[in-house]
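Note that one protein chain of the assembly has been removed; the remaining protein chains are unaltered in position.
Presenting subunit A:
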Amino acid sequence: MFFKAVYILILFFTILIDYFAGIYIEKAKLPKTKKRLLLLSIVANVLVLGIFKYFNFLNDSVSGILSWAGYSNPVPALAILLPIGLSFHTFQAMSYTIEVYRGNQKAEQKFGIYALYVMFFPQLVAGPIERPQNMLHQFYEKHPFNPYDASEGLKRILIGLFKKVVVADRLAIYVNAVYGNYEHHGSLSLIMATVFFSFQIYCDFSGYSDIAIGTARILGFRLMENFDRPYFAKSISEFWSKWHISLSSWFRDYLYIPMGGNRVSTLKWYRNLFVVFMLSGLWHGANWTFIVWGALHGTYLILEIVFRKLRGPFQKWKFLSMPKLSGLLQVTFTFLLVTLAWIFFRADNIAQALGILKRIFSFEPGFFLGQPNYFFYSILAILSLLCYELRQEFHWQGIAVSDLRFPWRLLTYGALVFAIMLFGVFDGSQFIYFQF
């Protein structure tokens, strides 16, 4: 990760634009003026994002097309770095001006408070992407030390750390080894690495969210939940109501619904879904792999709607009337679809993603174990995560840590600390979502 102090000015620039845009939008009497001011704020934000995140990507893509046609691109690449967390705080800033424009939020008069809303440190670099209605009023409230909040916050941080260093970073060792040399690995190894990556990315990102939410909680602030056990989703649409909730709800409220959502003709509905998911992919990174990943999810959703309409005759099937079995099948199928799409998310480029898919379906024999103890820890990490989430998902009583008496509760959290120290990976790896 790189740090350049001068890049703080970019953040300051967007904060300044959006702060004044908010005040003048509220003051403006004519809807036309309000709209222009909103547009100004959005253009400023998108421009910053466009220059720092997408310019070189677009330029490279144009160069590729031109060189294919036998021409050279006269526009040089920009020697710039992507400021950390730019996509997150740009989206958070945009949600503020949009909400002020819609009249759902009063413009913030105090510059310091507005700047704090955009730069609140626990969620500055990787979200959750907050809404002004949830955050701004909290900066006006007093937050005396609350032992309950502190205790809950610390527990949340501990769980986040476990997810990050014990599960995500441990799985990353196998995933990196296999994906780094995918040409030399058989189908089973690639399938295993892809499944591991599903858990890695979930624990990496939800672990960060847990740490952010826990840190804010200790200070007395409540951040929105970003994950709701997404791998228990029974459909892709349900998955997106459980995965990166703050981003998916952002796209829903500020793009999908303004485009007409599902209250348009069927074809336009499909178009809306596809466009929104493609843009969601592009939001993640300036690479065709992310665009394909988003497009795949858009396609999944369209197909889901089509199949839902066609499912009538299949409802006679006996197993569909067995809720537990059909539920399990739906969860498994959704997980497989999501996992398949992660290949594009993880791959360095489209050629690599297609190469991995090709090798998976070549049914090449052989299995790469890596270091047996690391593999064993990886399986153990996934199992412990599943146990934790199963209990939450099905509300199993009596085995929750909170159900235990103090000494046993203490021992359980102590065991978590030692699990982190004994099985965690401390090689200084970053959170995956820091790059976005």
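FYI, a residue touches a chain if its C-beta (ideal position, glycine included) is under 8 Å from a C-beta of that chain, and two chains touch if they have at least 3 such contacts; residues count from 1.
To be clear about the criterion, contacts and distances are computed from a predicted model.
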| item | value |
| --- | --- |
| Hidden subunit of the complex - UniProt protein name among "Protein-export membrane protein SecF", "SGNH/GDSL hydrolase family protein", "Ferredoxin reductase" or "Homoserine O-succinyltransferase" | "SGNH/GDSL hydrolase family protein" |
| Full-complex contact with the absent chain, from A:335, A:374 or A:388 | A:374 |
| Candidate in contact with the missing chain, chosen from A:264, A:325, A:383 or A:410 | A:410 |
| Residue of A:31, A:74, A:112 or A:147 in touch with the missing chain, whole complex considered | A:147 |
| Residue ranges of subunit A at the interface with the undisplayed chain | 145, 147-148, 150-151, 154, 372-374, 376-377, 406, 410, 413-414, 417-418, 421-428 |
